[in-house]
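Shown below is the structure under consideration.
The other protein chains are all here in position, but one chain of the complex has been omitted.
Here the chain labels run A and B in written order, and each chain numbers its own residues starting at 1.
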Amino acid sequence: MKRFLSLILSLALILSLCAAAQADDLPTITIMFHGSNVSDDAAVLEKVNEYIADKVGAKLEVIWGTWGDFDEKATNALATGDSEVDMLFTCSWSADEFNTYAKNGFFEPLDEYMDQFGADLKAALPEALIQAATVEGPDGEKHIYAVNGFKDTATQNTWDINVTLLGELGYTVEDVQKLGFYGWGEIFAKAKEVKGDSFYPFLIEPAVAERMVTNSIIITGDSGSVNLLSYYLDPADVTKADAKYGDVILNKFATDEFAAFTKQMREYYLAGYIDPALAVAETSNDTRSNAQKTGSYLIGTQSYAYGYEYSAEVLSRGIEVQFLPCTDPYVDTTVSQGAMVAVSSASQHPEESFKFLALLNSDPALMTLLNYGVEGVHYTLDDDGLVVFTDARASYSPWTNGMGNVTLLPDTQAEGKGFREAFKAYYASGKAVPILGYIFNNEPVSNEMAALTNVAAQYSLALCSGAVDPETELPKFLKALDDAGMAAYLAEANAQLDAYLAEANAQLDAFLGR
Amino acid sequence: MTARRETASAKSPESGIALKKSGIASKKSGRAGRKTTFWLDTMVLPGAIWLLLIRYLPMFGIVLAFKNYKAQRPNTFWNNILKSQWAGLDNFQFLKSPDTAVMVRNTLGYNLLWIVLGLVISVTFAIMMSELSSRFFAKAYQTLMFFPYFLSWVVASYFVLAFLDPTSGMIPAMQKAAGGTVSNFYHETTWWPLILTLCNLWKNVGYSSVLYLAAITGIDTSLYEAAAVDGATKWQQVLHVTLPNIRTMIVILLIMNVGKIFNADFGLFYNVPQNSGSLYPVTQVVDTYVYRAYANTHNIGMSSAAGFLQSAVGLVCIVAANAAVRKLDPDSSLF
Partner (left out) sequence: MSTLAGKKKIRPSTASLNRFGPGAQAGFHLALGLFALLCIIPFVFVVIISFTSEDSIRQIGYSFQPLGWSLQAYRYTFQLGDQLWRSYLNSFLITAVGTALSVLMCFLYAYPLFRKDYGHRSFFNFLSFFTMIFGGGLVPTFVICKSVLGLSDNYAALIVPMLFSPFHVIVMRTFFQTSVPMELIEASRIDGSGEYGTLFRIVFPIVTPGIATIALLVALGYWNEWFLSLLYINKNMDIIPLQYLLMRMQRNADFLAKNSAMLGADAARAAAQLPSQTLKMALVVFIVVPIACAYPFFQRYVVAGLTVGSVKG
């Protein structure tokens, strides 16, 4: 009888607890992240909800999008006006194209919330990041449409050099730099001689190599899968346009620089310096990452991030690696919109959502909790106060850079003490390119873009990797681009650029009181 | 089983007449007819409800093909559709591309070829399997033929790659060993129509021959018996008994394939050639084109328009094919 009574009592207790939980009636806000590898978030979310209950006045739920799923899930949620997704990751390089969705009204403008609840957030983020998230909305006016993540905010393309092998061949990194892309033939020939016929010394991502050699940058808003447009930088001073062309957007494939690049690649390809698998879209990436992992290359391409040379991926290659930069780190529109979180305009709780984002991006405790997990469960602190992850981290690893302000996080043991400070200093040194903030609105020429993308996908990779002969293929390619409406596409991009520069200059003049 | 044997004799070429007679007979009494209709109505009901909810309700979405879809205030799907501006035929502009001719040619060409080849080979295989004297082998072949159906195109593409890879593939390796010129398969269009055709047959023949085999199984055996008594050889039996009896199945599958003539199997054309640009002249089809365009524009209107166009072409083809069949063989027509 006693046991029965206690059962009843405990049941009643549970029920009343449930009732209590329902009674405090906080709204639930849901955030969708990118690139997560999370299978158990119960412990973390419990703590998070405890922490934010008063500060935000809402309960958090998370949809842990993975790399492969996120685009589909996010574009679906946006297109369907799904009110169950309040906040989502967005950026300018993926399918959930930030500028397009902002322009088409899918994101909530955050200006008012920023004024009301954003003091801490403003203090925590560099002004430039807030500027980068301020773009044109459906009303034609500029608004803040996302909370921009403070992460690696500059871009630096580097040649990834296998110094171990280079030494064996009797060369130094200085030699590589001195000879330059057009003069590496002799080093490659020697590598081939030493390492055998099945060794491919030049391990590149062809489209990236093209940008590195020609010093061109991506135009935000251009076709994402195959870039069609280029803007040439002065390699000596990335804040200036290349003197030869000036402030103008070019058909990437029609310049002398592109022709020279493809000619040289063809030479390298025919000499057997480039793995033919790199020239085919779907085999290219697997091949490259496999060769990279085993260190079987001489020179490769790498978009560099601070501290990368000390990371586990590089150290595990079993060779000495050095990254030879092509230019100083620079900030362009794409990298300045690299990882953000926006509030959906379908959200029923935009205010709570913003409050949450502001807190997440300014409060180290919350950021650490949501990113690294619970102390004592997912990580511990060593004697120096550095983070050491436990095995539980395997079931809770969100994508750090996709979450927000990573400078709030404590250093990990792997990174070493002082990492964040050095990280911030490095990225603070990033220089703005002349067209930072320019966003190409491709809507007026979206049909041309659709056709051009298909044409470029047909030729670009094969040409950039040297798999086909530019003598015959490049003229065909240019002709096909013309037929698909390149002239109209280019004219629209340049007209918008001119308008953008005129406005920027007018603002500058006003600022200087001229 | 008794029932089956009794009726078996009645079911012969003249069964068509018998069917019609019984059809009339069943309508003899209005009340019984109404009762029959009621009970049969209850049978279709679950399916009909499903169709209405999952297939018909979303059809308002077709309107997206003619709208410039944008978020409105308040941002709900219904409101966005309702208030977004009409776009006329703007979403169909993607057809103006110079690639259009290539993708239409490829889509229709491969489909036509494969419908014919697939039909001939599947029916042949099904007949062969039904005529094998060894039950064990009939079973074994049938099981094995289904394996391709389990493997996705991504996995199949690895297999093709193992043969064609320029550095480690088996065919280039053999060419190298023989001292000949090594083919760079992923940049040479020559072999791809053949490779794609083989892949398509490999994947689909097992599936459709099982359908035909099941149809052959359903043929009344007394028909063969009668033919044999009449002195028909096995070949003649196939020609005069098997084929006429699976005619309906053949025609139905044919009509349905014709309805999909403007659609292509995306994975086959995208993954198997490893999305190699140099091969687009022989691998670009409507689905891959729209995918590549959509991946950059995220224009929901354009993808809706493409889908609408594929459906419209399919409808026209299917109605035409059905009308033709109805003239030749009214019993086999789809509707």
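Basically, a residue touches a chain if its C-beta (ideal position, glycine included) is under 8 Å from a C-beta of that chain, and two chains touch if they have at least 3 such contacts.
Everything numeric here is computed off the predicted structure, so don't read it as measured data.
If you put the hidden chain back, the residue from A:Q348, A:N401 or A:N441 that touches it is A:N401. Contact with the chain that does not appear here is found for just one residue of A:E108, A:D152, A:E257 or A:E351, A:D152.
The chain not displayed touches subunit B at residues 3-4, 7, 10-11, 15, 18-20, 22-23, 25-27, 33, 36-37, 39-41, 43-44, 46-48, 50-51, 53-62, 64, 77, 124-125, 128-133, 135, 137-152, 154-156, 158-159, 161-162, 165, 167-170, 202, 205-207, 210-211, 213-222, 224-225, 228-234, 237, 245-246, 248-249, 252-253, 256, 259, 300, 303-304, 307, 311, 314-315, 318, 331, 334-335. With the whole complex as reference, residues 32, 35, 37, 39, 61-63, 66-73, 76, 79-80, 82, 93-94, 152, 155, 205, 207-208, 225, 284-286, 288-294, 296, 302-305, 308, 311-314, 316, 334, 338, 397, 399, 401 of subunit A touch the missing chain.
In this text, only the chains that are shown with their structure count from here on.
Look at where the CA atoms of subunit A average out and do the same for subunit B: the two points lie 41 Å apart.
Within the complex formed with subunit B, the subunit A residues making contact are 75, 78-81, 83, 95, 97, 100, 104-106, 138, 198, 223-225, 275-277, 279-283, 344-346, 442, 446-447, 449-451, 453-455, 457-462, 467-468, 480, 483-484. Within the complex formed with subunit A, the subunit B residues making contact are 69-77, 79-80, 90, 93-94, 96-99, 157, 161, 165-167, 184, 186-187, 271, 274-278, 280-281, 284, 289, 292-293, 295-300, 302.
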